[in-house]
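One structure, as structure tokens, below. Some questions next.
Only one protein chain is missing; all other protein chains are in place.
Chain naming follows the written order as A and B, and within any one chain the residues start at number 1.
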Amino acid sequence: MKTKQQIDRTARDLDPEVHDSNFMGAKLKSERRYNTLFRDYDDPNKLREIAGNVKQHTLEHLDTYLEQAEESFKRNGAQVHYAIDDAAVNAQVLRIMNETGSQTMVKSKSMLTEEVHMLDYLEKNGKTVVETDLGEFILQIDGDHPSHIVTPIVHKNRRGIAKSFEREGLGDYNDDPETITRRARKHLRQKYIDAEVGLTGGNFVSAESGRIVLVTNEGNARFCMAANKIHIAVIGIEKLVPTDRDLGLFINLIGRSGTGQQVTVYNQFISGPKKDSQPHGPEQMHVIFVDNRRTEVLASDCREILRCIRCGACLNVCPIYRQSGGHAYRSVYPGPVGAVLSPLLAGNRFPELADLPKASSLCGACNEVCPVNIPIPDLLLRLRDKAKREGAKEAMKGTPNLGMWATLCSQPTMWKTALSMGHTMNYIPTEMIPHPSAKSWQGARKLPKFEGGEFRKWFKKRAK
Amino acid sequence: MSSDRETIFSAIRAALDPLPKRTAKPDWPTELVISNPSGTFDSLKAQFADRLAFASGRYYDSVPVLADFLKAEGSILGYCDPTLISLFEGIEGLEIDTDFDDSKINDYTFGITRATAGVAESGTIMLTDTDTSCRLGALAPWIHIAVLNEADIVPHFPAAIERFGDDPSIIFATGPSKTADVEGILIEGVHGPGIQIALVISK
Partner (left out) sequence: MSLLHTPPNRPAGKSIQLMSTCLCDAFYADVAQATVEVLEFLGCDIELPDGQTCCGQPAFNSGDWANSRKVVRHTAKVFAGDKPIVVPSGSCAAMIFHGAPLEFEKEADLPVIRALADRTWELLDFIVHGLGVTEWPGKFDAKITVHRSCHLRGTKSPEAMATLLDSIEGLQVEPIDETEQCCGFGGTFAVTFPNISNSMGTLKIEKLIACKPDIVAAADMGCMMHFGGMMEKQGLPQKRMHVAQILRDSLKNAGKI
């Protein structure tokens, strides 16, 4: 069907095989999430509500908690840095690598580094960077981008991956997932040993203790802090929570919400360089707190989106994401969370992504599954209002003009006249019906029979 | 860069100042996050064993039985924390180093290190830098054996978190390393251990 919206077009033109793997992956994870959460808790919604309030509280006292976190890290022997934007964080990382005489970096999954294109930057500056999460590694060798924040290569199939491995000299063509995984294990093992620097993100940070929490299934983040001597953690300032005890909420929610696991395989709590008694592990820990427009989001009326713990549940349950896939969102964060976050993080490029908040039927499924209870539909609506006020063209494409309708709806006499045209309405083209949702109703549906004013007539008659 | 620091802090304050009121920190009871038990168990140890199996981990409380498993897997060469080697006294047929030799990182097929605690509700093993004799020994070999004192099994995550102290690197490991990145198919043993074992001892 003809469409003016980019996301709708991507969905329409998507390779059916890619569609199916996005769709089935999402559906399965949604089901697992539901089963695990409701098996393990009588009222999971209570947890979601409290976890959301803990994050909201932290965000609304962020200056205090950030200061506390900084002190805690310093006390633990870590070095703390700040970076205002993409250029600043990339420069910081490069500087640390240079100052420590480091050439090679192994990195675990971090959406923030995707946001600031760190990999490209470091490579341009002559460094070797190796993504170690299996999915991210495959994306790196393919020059591709994640289509999902938790399962980054859900849009790929084993055949394509096997071809890429063959091309990269990782063995003859073999598309058995186990073989692919073993080959990656062997290949990456050597990288871990060779690298001087391990770079990680951080899922949560306890301000009280200066502990970063890293949540992975593969164990690659453990390996990014084993054979190498330098650890750099790049962390968005919104990742804070007040205390270690609060972490109990989040480690119980993130795995269950994202993949339906009772708990993710590895939860690491890192607060500083290794102990002296420990033969392996980083002797330096650098924590870089990154803004990159998060303070702008904090100042906006969509600040709740900063609660996000990147679990991916809202993507999985979202009927639009299921149809369009993650790449349709043209940004690092796809799905419902991305439809809010990406346009906000785009700064003055907001108009380019202003159509993202439109890509929702406002069904609210995202809010219902979000472990931190973000009212995503409300935020989408606020962004639609913003896009309209700012006249963002991407957002308005295909949206009927509602000025006439509003006038009609505010004037009962006109309204009733329109209704009293009665059955003649059944014979005029749908485009002329003054109700926008009835207008351009397209080929797929039939419009119901027009019965304008019938009910009012009936009601009046029976009242007599 | 101190200027970035100042800019960020003042931006945060500027964002928060206009808020008419701020969300209070919710008080939440520990019970809130304790998951429903999967069955009835007469001890934390029994619950731990059940949950570990659920997480595709393996549970042993006998050293000879464990040694037989290793031999059956063809896992002969391994690393062991020197303070735990006495557990394996008298066991034949295994070659165990108590000094981790970096050049043998790909030859060790098992690593034996100490667990600081176990979490019964999830079958989780808690490792710390303090008690782990060597990070690579617990991570690189295909099989990791965490030696766990029965008395160190705690009922749930909040109880494990209370034991954090000031350790710089704490790990909750629940079952073997795994991925489902390729077509959603579950594969165990990606970067870390493909087999995660808890050897529970009583002192």
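Just so we're on the same page, contacts are C-beta pairs under 8 Å (C-beta built on N, C-alpha and C of every residue); 3 or more make two chains touch, one makes a residue touch a chain.
On a predicted model such as this, the values are computed, not experimentally measured, just so you know.
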| item | value |
| --- | --- |
| Shown chains that the omitted chain touches within the full complex | A |
| Candidates A:Leu112, A:Leu315, A:Val332 or A:Ala359 - the one touching the absent chain | A:Ala359 |
| Option touching the unshown chain, where A:Lys4, A:Arg167 or A:Lys393 are the choices | A:Lys4 |
| Residue numbers in chain A that touch the chain omitted from display | 1-5, 7-9, 11-12, 27, 45, 49, 301, 317, 319-320, 323-324, 357-365, 367-368, 373, 375, 377-378, 381-388, 395, 397-400, 402-403, 405-410, 412, 415, 419, 425, 435-442, 444-456, 458-459 |
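Keep in mind that, in the parts below, only the chains that are shown with their structure count from here on.
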| item | value |
| --- | --- |
| Rounded Å distance, chain A centre to chain B centre (Cα mean) | 28 |
| Chain B residues touching chain A - in the complex, by the definition given at the top | 1, 4-5, 7-9, 11-16, 19, 22-26, 28, 30, 32-33, 35-36, 54-55, 100, 105-106, 122, 124, 129-130, 132, 134-136, 139-140, 157-158, 161-162, 164, 166-185, 187, 189-193 |
| Complex contacts: residues of chain A adjacent to chain B | 21, 24-25, 28, 39-42, 46-47, 50, 53-54, 56-57, 60-63, 66-67, 76-77, 81-84, 88, 92, 132-135, 138, 151-154, 156-158, 161, 177-178, 180-182, 184-185, 188-189, 192-193, 209, 211, 217-220, 222-223, 225-227, 237, 242, 244-245, 247-249, 251-252, 259, 262-275, 277-281, 289, 291, 295-296, 298-299, 303 |
